[in-house]
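Sending over a structure as structure tokens; questions will come in a sec.
Note that one protein chain of the assembly has been removed; the remaining protein chains are unaltered in position.
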Amino acid sequence: MSGSLVVVAKNSAEHKKWKYVQWAYLAGFLLLTPLVLQPFEIGKMNRALIMGVAILAVNLVVGFNGMLALGHSAFMGIGAFVTASMVQDENWDYWQVIPVVVIVGFLMGVIVGLPALRVKGLYLALVTIAQAAVFPTLVNIDELGIAKRTGGPNGKGVSEEVIAPSYLEWLPGVDGARGGSAYRYWIIILMVGITMLLITNYLRSRPGRAVLAIRDNEAGAAVYGVNLPIVKTMNFAISAAVGSLAGLMWCLDKGFVAGQDFTFLLAVDLIIGLVIGGVGTLQGGLVGGLFVVWVNDLTKRISVPLGLYTLNGDGPLAKAIFGLILILFTFFAPGGIVSLGRMISNKLIKVVPLTPAGAPIEPMEGFDPGMESTRADSAMKLSIAGPVLLGVGWLLMNVNNLMVGVLAFGLRMTILVAPVAMLVGSNELKAHAEGNRPDSVKGPASMARNLGALGFLFVIGYALQRFILTY
Amino acid sequence: MPLLELRGINTHYGAVHILKDVDLAIFPGELVCLLGGNASGKSTTLKTLLGMVTPTTGDVVLDGEIVTHHSTSYRVERGVTMVPENRRLFKRLSVKENLELGAYLRTDRDGIANDLERVFEMFPRVKERLNQKSGTLSGGEQQMVAVGRALMSDPRVLLMDEPSMGLAPALVQTNFELIQQIHEEGVAIFIVEQNANMALSIADRGWVLQTGKVVLDDSAEALLANPELRASYLGESGSV
Partner (left out) sequence: MTTTHDAKLTSRVLWVDRFLTLIRITFIVVISVGLLAFVAQQINPQNPFAQWANPDATGLTAPQFKGLLVTGLAQGAMYGLIALGYSMVYGVLGFINFAHGEVFMVGAMSGMITSNKLADAGLWEDAFLLCLLFIVVTSILLSTATAVIMERVAYRPLRGAPRLIPLITSIGVSFFLQNLSVVLLGPGAKSYPTLPSWLSQKRSLVGFQIEGTKLLVLLTAAVSMAGLWFLVERTRTGKAMRAVAEDKEIAALMGIDVNRTIVKTFAVGGAMAGVAGILWGILFRSVIHTTGFLPGIKAFSAAVVGGIGNLGGAMAGGLSLGAAEATAPLVLLEPLGVDGVSQLRDAVAFAVLIFVLLVRPSGLFGERLSEDERA
């Protein structure tokens, strides 16, 4: 029985319960971010989300269509410059710029993609890398009024800062010191959500399925009447439009755009984030965005004391390490963090499909008593681990101020596992009451349920406390 | 002693069991054939003989030496070579270069020159086309170059993968005459064919491979007379 902690049948009440838990987590995470983090950390989160959208755009081409695109830094740049210019010079609102940016990005995608994709998918890599290489110099060119629009080598700032209007001040975190970045965080979250939704639908649509078919078997797709150059180019153009949208968000968040922000290094960061997040997964972009932004920051901080910090702001050591990480991931975890995460979550909960008759394919209960008691045991261990670490962290913090990390880890651990332990424990107890479990299950199961509930209460209390403290 | 031998070969591609306990022996100077339909394991047998596929269990024996884990080039150096299916010449290289590549592992200049002369004698057409890119030759000429290229390695046993595949019927006949001619010079020949009739008409002995198992092992006359074989390979009606 594959050793999963919980096995649920697809679309059963049980499965729905788990889905609610997942959504609750996501909502909790999103809600707590602007409350808990410092303003500069919210800024990092925003950057991670923006990178996430850009990586998702790259993923449309690389992960879902099987072609290498390396020039999305340029599309981001185009989006950012169009936004900066429209908002600053023409006094448009950001939301008014959105359609313009999407259309411009799409057209640029067609122009760049068509000549290469008509010939061979591999040439796209070359053309896009060239595009990424020339973009930063192109925006400085003093011709056709380009430099006037882009601010040339000095970059272009948007003088008006984005702050919440009074009727939106009820949003969590949108007040006082962190107001601006928290408000931008909410705008970005909304845009990320809508983009993800649209892309999910696109991939399920007819053209989206053609895109996937090309990735899996190009010749086969052609035999079934998929027009390869057109589908590839349209997909690339859509991806370019999404990339430009990320550029818009960049401008919105930073309020300043310059050519040297959109070099090939940014394009490489996108690829690294993609591979590490998970090629061909929707969540991979966001995970990769978080990874790139935080690890970039972290390694940068490590590089400073080592004297390996260059003026352009990137530690070479960090980049060398990034290169290594990229190689290692392609060797050992080509599915990225998302696939690793799926492996772990499969250990916790496994969703099995139902047979047409309505019975789950894998037997759910009363199959292997030994295994069942292990399940309760692991739930118990999980439920203990978080609070124990929390306690240890608290003790250590009082003894020695340096051990805050353990506390934080314990807290996160509790947040993650408490509800799982609670649900598994109560499930097992129910099964025991129905006579489907040996008596040995009872002890660990009730412990898991009670401790889990306690941990869960603690987490809710903690969140409430933060909430009240901030307001 | 057999020149080239498979002993109890089992081969797997992942979980799929391709060859099941295959035993074959080719003696010096023999002309033998392996018959089998699609997906019967014929090409895996050839690849195993040449060392392009390593069997899970069993041994490949060349001239009394176990060569199961030796490279292709080791075996080619010791007198095994193949004329691949569809000829597969190096189309961008000239005819001469193709022939020279056949003798890639040899260092005896005189021997190479002799063998080149022998190929020219056998195929005067090849000599005329010597500096042409081999991709520009006709199908029949390409077949000559492919056989010539194999002969350039001075083989003791020549494996032929589907020699009648993709050739016009008239050429198939000449091709089989050619095989006999090479055989008369003392080279052992192992033909892998779907065209059972033609192969058995020139072979001494033969095996029939079915889903990875040798199901028949007999002299060519006996195989030709075998009713089961006649039914499944020679297109005659009858019980299978």
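Per-chain numbering from 1; labels A and B assigned in written order.
Assume a residue touches a chain if its C-beta (ideal position, glycine included) is under 8 Å from a C-beta of that chain, and two chains touch if they have at least 3 such contacts.
All of these numbers come straight from a predicted model, not from anything done at the bench.
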Item to complete: Name every shown chain in contact with the chain that has been left out of the document.
Response: A, B
Item to complete: Tell me which residue among A:G193, A:G323 or A:G461 touches the hidden chain in the full complex.
Response: A:G323
Fill in: Sole residue of A:P34, A:G52 or A:G66 that reaches the chain not shown, by the stated touch rule
A:G66
Worksheet item: Touching the left-out chain: which of A:T137, A:N154, A:S205 or A:Q465?
Response: A:T137
Worksheet item: Can you name the residues of chain A that touch the chain not displayed here?
Response: 62, 66-68, 70, 110-111, 114-116, 118-120, 122-123, 125-127, 129-131, 133-134, 137-138, 140-143, 219, 225, 227, 229-230, 233, 264, 268, 271-272, 275, 279, 308, 310-311, 316-320, 322-327, 330-331, 334
Worksheet entry | Residue numbers in chain B that touch the chain omitted from display | 50, 52, 71-73, 76-77, 81-82, 84, 88, 90-93, 97, 100-102, 104-105, 149, 153
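Just so it is clear, only the chains that are shown with their structure count from here on.
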Worksheet entry | Gap in Å, rounded to a whole number, between the CA centres of chain B and chain A | 56
